[in-house]
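Missing here: one protein chain of the complex. Every other protein chain is in place.
For chain A:
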Amino acid sequence: MRRIAALYSGLSYQYRSWNEPKYRKYIADIVYIPDMEDDSLAGFDVVLLPSRLHTGLLAKVKPMLDQFAANGGTVVVFWPNDAERIVPNQNWEDRPTNFWWWLDKNAKSGIEQRNPEHNLYKYITLQDATWHYHGVFWPEGDVVPLVVTEDGGALVYVDKTSTAGTWVVTSLDPEFHYGSYFMPATERFLDGLFPWLAEGEL
């Protein structure tokens, strides 16, 4: 099983998500960002960056993530509030968030699957990744898109070419919603994501 570091900045929803036993069993360590030092990610295979981080903490952790990826590690990014700076080789586009798409007649999320044979889809379904989103990525490298909007913006993709490591990038924020006791799809997403990160083909 890969050793996963879940980064943590003392927020209630991170606390609940990372300490939920069914996810905690996949997490080798919960790493509190304000206490991190340059070598804090040594010995891990995967590092998980939660959404909604204080910009000062993002600035602190960014060079560590780059080094980790340069060493061949896997960086998993949930909706980063400073996406342009954090995720390599892509352009981020903020999108107005439609929390209500599912209330409309003939509800259509506008979210589509790509590469259905990808190993992640042995762990989650497209529906498990379908809730509102805050923006899209336009990757510039040779990436594997997994969930996209109708116009091709990426909501979930894997990038193995921009660095020596692997970036699993999503504009979704499952740990916020699950950890805030809100929205069941986010729990199904995490139910699949953790075993995939620990044991799947990334």
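Things to note:
Here is the rule we go by: a residue touches a chain if its C-beta (ideal position, glycine included) is under 8 Å from a C-beta of that chain, and two chains touch if they have at least 3 such contacts; residues count from 1.
In the analysis below, contacts and distances are computed from a predicted model.
Entry comment: the absent subunit's protein name, as recorded by UniProt, is "Phosphate starvation-inducible protein PhoH", drawn from "Multicopper oxidase", "Phosphate starvation-inducible protein PhoH", "ABC transporter permease" or "Molybdopterin-dependent oxidoreductase".
In the complete assembly, the contact with the undisplayed chain comes from A:52, out of A:52, A:160 or A:188.
Along chain A, the points of touch with the absent chain fall at residues 9-13, 15-16, 32, 34, 52-56, 81, 97, 99-100, 103, 180-182.
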